[in-house]
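Here the complex is missing one protein chain, while the rest keep their positions.
Coming up: chain A.
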Amino acid sequence: MSPYILHPRFKAQYDPNNQEFSISGVVRPQAIDELGPSLALLRDAISCVRGVLYVNVKRLTQMNNAAFHAFSRVIIDACRARPDLRFVVITSSVVGWTSRKFGRLSGIEPNVTVEEYDSEFYPGQGFLEEGGFVPILRTQTKMTWRHERAILPRHGMRPGIVMADICCGIGDFAVLVQKEFQPSRIVALDHSISSLDYARRVMREFDIRGIEYTYGDASEMLLDEAQFDLVTCRHSLQIFNRPELILKELYRICKPGGRVYITNEKNSHCLGEPRAESIRWTYNEVAKLFAHFEMDVELGPKSRRYLMEAGFEDIRVESFMVTNLDGDPQDFADVIEAWADVYAGEMAAKRGDGPEFVARFRQGFQDHIFAALHPKGYAGWPIWIASGRRPQ
């Protein structure tokens, strides 16, 4: 029997609370009869709703014309029978054809609008993705790489593997991995087009091969199941409001027996001497500030729990401290300065913090810089690394 029959490759659901009909997966029927239950569900949904019906196709990776026509027919008929009803089709900017194909419907029926799902679904991350932050991201990676290059082999990194770097940002980690470990293939994914443009430019200018940069949503990737020996996702679970969704996807694309490697921070544990008290207060406030924007920069030590709950086994956790003694202390100071600009600047302003709070908040960063550059000072930024194996 065909695996297609054993495992239907698409799923249709209706959520009455959100008045949302969603269809996901690969929908390539030979005959419309195969869609009978899904079309009936859509018709039922239409008969139940008032006002707006959301049609969510953002996880629809493929749909042939026969299926598109069948679903469109139901929507167009409903528009004509019920002019009071509006349809909002939610497509994904990641799946190139959906907005073009479903966009045609709004040209036929004015009650149909098409909205492209995009980065607005990543609350807060815009703060960290502005162009000015790129040099700091590069410096951060340079600082963490000194530690990770020794740590990675303990978590499944070795030459010749097929790996994915999810939330790759500007791609500098992927480049360092390519040079150091020579995996046979790296797929590096991010949802920031400007970061990927930067990464591709670097790849061209330095004639780097073996890395494929791809635009995508980490919580809903187009990548096939079980294809990577190692999946890395660094400093990213902590800035998603639902990290368990990302982990589910990392698990899905990892081969059975392969490993998923995550790094995260616990910002309140950033430290420095002298001026320890002021530094501690500010980084405690950093954690609260991120929590306000639904990001958990305290996630590091929770990594073990997240990996266990996602179904991984043989979980390994370790931590390291990036310090002012690792390399040029000015690098450390530059990173803190950039954090201060964003956290005590745009983010604090957006939360509505008053000038008195902002002044004290900023002082902690200045004290951290002072500690980093002090001839007898010590400044640290702790990172937690965790990896788990997908069961065979």
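FYI, a residue touches a chain if its C-beta (ideal position, glycine included) is under 8 Å from a C-beta of that chain, and two chains touch if they have at least 3 such contacts; residues count from 1.
Assume contacts and distances are computed from a predicted model.
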item	value
Complex member absent from the view - protein name from UniProt, among "Ribose ABC transporter permease", "Xanthine dehydrogenase YagR molybdenum-binding subunit", "Ubiquinone biosynthesis methyltransferase UbiE" or "Energy-coupling factor transport system substrate-specific component"	"Ubiquinone biosynthesis methyltransferase UbiE"
Candidate in contact with the missing chain, chosen from A:Gly96, A:Gly160, A:Gly257 or A:Gly311	A:Gly96
Touch with the omitted chain, as defined above, among A:Thr61, A:Thr139, A:Gln178 or A:Ser303	A:Thr61
Selected from A:Ala40, A:Ile108, A:Ala150 or A:Ala349 as touching the chain missing from the view	A:Ile108
Chain A, residues in touch with the chain not shown (by the definition above)	2, 4, 26, 28, 30, 32, 61-62, 64-66, 69-70, 72-73, 76, 93-97, 100-101, 104-105, 107-109, 187, 189, 193, 196, 200, 212-216, 222-223
